[in-house]
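Working notes for the structure below.
Heads up, one of the protein chains got dropped from this complex, but the rest are sitting where they should.
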Amino acid sequence: MHAPVPAPAAPPKGRLARFLDSDLFYSFRTSPMAILAGTVAALMTLAALLAGLLAPQNAFDPAALNLMDGYTKPLEQGLGSQGLFVLGADAQGRDILSAILFGSRLSLVVGVASVAFSLVLGVGLGLLAGYVGGRIEALIMRIADIQLSFPAILIALLVFGVARGLIPPHRHEEMAVVVLIIAIGLSNWAQYARTVRASTLVEKNKDYVQAARLLGISPLPVMLKHLLPNVAGPVLVIATINLALAIIEEATLSYLGVGVPATQPSLGTLIRFGQQYLFSGEWWILLFPALALVLLALSINLLGDWLRDALNPKLR
Amino acid sequence: MSEPVLSVRDLRVEFVTRRGILKAIDGVSFDIAKGEVLGVVGESGAGKSVTGSAVIGLIDPPGRIAGGEVRLGGQRIDNLSPEAMRRVRGKRIGMIFQDPLTSLNPLYRVGEQLVETIQTHTNLSNAGARKRAIELLAEVGIPAPERRIDGYPHEFSGGMRQRVVIALALCAEPELIIADEPTTALDVSVQAQIISLLKRLGREHGTAIMLVTHDMGVIAETADRVAVMYSGRIAEIGPVRQVVQTPLHPYAKGLMGAIPTLVQSSDDRLVQIPGSMPRLSAIPPGCPFHPRCPHAWDRCSRDRPDPIQHAEHRVACHLYDANDPTAKAHMIHTHAPLEEGVAS
Partner (left out) sequence: MIAYLLRSLVQAALVMLAVAFIAFSMFRFVGDPIASIVGQDATLKDRQELSRALGLDDPMPVQFARFLANAAQGDLGLSYRQGRPVAALLGERLPATIELALLSALLALVVGLTLGVYTAIRRNGLLANVIMSASLVGVSLPTFLIGIGLIYIFSVELRWLPSFGRGDVVRLGWWTTGLLTESGRKSLVMPVVTLAFFQLTLIMRLVRSEMLEVMRTEYVRFARARGIPDRVIHFRHALRNTMVPVVTITGLQLGSVIAFAIVTETVFNWPGLGALFVQSVQVVDVPVMAAYLMFVGLVFVVVNLLTDLVYLMLDPRLRSASAAPAR
């Protein structure tokens, strides 16, 4: 059935006005889920970025911890520092709230950086594959197939293990975050490459590209100008959903004890520690970091889901 | 004329979108008698297919039937429960879709699809249904049906698949068949075969056929009467000879002018209608055709024309309003064939 086509939008307006009138923003405004998820994600990101200012305690500094504060319950004062521990303290007297703020900062940094890494890598390889074609294309796409068929966590673990083998042991701690970013990034680039390659192939066969070829001019700059707006939407959707996945991946690696060093606990590390107290009744050490992780990942995931639907109404 | 098989009165179909309600079908009325072929023509988006879907009750949300009546053999069917309507579909109304490549489920043998349909509407046993399926395949002209019945759709050519589709529509000997662009997706050489098959089946079984197409040639060859649709309304409806040779509605004239006919003398110019059909979201008030109409005057942009009986035609155009003394004056641009039509 041919769906009736809605009327075209009104005459051109300012950029902001256009955005506010766009289908995308309309869909955002009318989706309570998207608004809620967007607000939660924004607040959590802001709080994480301002961790240094907001946190009562520098959770990454062993010197700031007071062992006497150990196991302080939520909303009670610590025995050592006499400070108020809103979400309680862990065995070493680390304030859980501060640990969550710093930990989610680390989770977000690793998440965003690894998404950026895989995005640049994937878009680059996708462009290369689509533009150059031939054997290089076949090779890149075959590697992408392999990456897609193997689960990200396995690839990240392998990359992590190999990197640990190659880096001398005394530098393991300082390199841990970088290794983590690369490991997660390398396990998530293929989707971008596929999307960009497909669009590049479409663009490559257009007349202006052929014309430029015939004239002996490189069509690449013009092509990019046409291509990038086309792929921006899908790439943004993939990146948003991948951000949630990357955060979960980081948490999982850290939970497995192969992520960030224990002195700089991310949310995953905190949960790993907290699990030990599951049976002994110190529930806050586990529960609050876990809630923070779920909230962060879920809100970003919901945003990604909404974005995908909004940019591709056919899927709904 | 006895009671028509299908009677549609003032049918309206709407699509609810965020930009408002779009009227895909706006006040359509027509009848089809037993054994009659009604051709429905118009550009894509004129509402031909939607009309067919509405009759058989396959308008899916966000679309809905917003008003009017559909009667099949005198019984109202537009307000039936989904389950009751399901039993009408296939049993009393058969439908043939445009593309035989996509109309058949690729994973089941054609026999399985036939038997399933037969058993849905009859009490035949498995063996009985299979026998009937073979008869149907034979009837629609598939060679060696007892062998082909176990083939998968992808093993049939396009024309043969469309024959299977027709056999599926015929399973329960329906009173009415809606054929939605049945030949559009086929090779030209196969089109004529399918059309003559449809005609033959309609004649032999007395089945009424609603033939939706944008191909005037097919209509001229097949239909007894023809309805010309424009912007969700019927601009003109009448016996096929009259409408094709002496169209009354300015749009129909343009449409007929666009097909060269054998009887026409060669110096007749092909009439081209400037502009294109309005989008559903921007249907002008009054007569939807007035912005493109060479005869339009101020009344046309104001009043919506009701269908007027004119000779054997029913035409929705103010030019033929006997009560409007100014109408005649606007007829001056008209070319010769019209005068003949009025005279007869």
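Order as written gives the chain letters A and B; numbering starts at 1 within each chain.
Definition applied: a residue touches a chain if its C-beta (ideal position, glycine included) is under 8 Å from a C-beta of that chain, and two chains touch if they have at least 3 such contacts.
What you are looking at is a predicted structure, and each value in this text was computed from that prediction instead of being measured.
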Residue of B:4, B:68, B:90 or B:238 touching the missing chain in the full complex: B:90
Option from A:87, A:251 or A:307 whose C-beta touches the chain left out: A:251
Which residue of A:86, A:153 or A:311 touches the chain not shown here: A:153
Touching residue (missing chain; options B:116, B:303 or B:324): B:116
Absent chain, residues of chain B that touch it: 56, 58, 86-91, 94-95, 97, 99, 102-109, 116-117, 120-121, 152, 154-155, 165, 168-169, 171-172
For chain A, the residues touching the chain missing from this view: 146, 149-151, 153-154, 157-158, 160-162, 164-166, 244, 248, 251-252, 255-258, 268, 271, 275, 278-279, 286, 290, 293-294, 297-298, 301-302, 305, 315
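Throughout what follows, only the chains that are shown with their structure count from here on.
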Length of the line joining the C-alpha centres of chain A and chain B, rounded to whole Å: 54
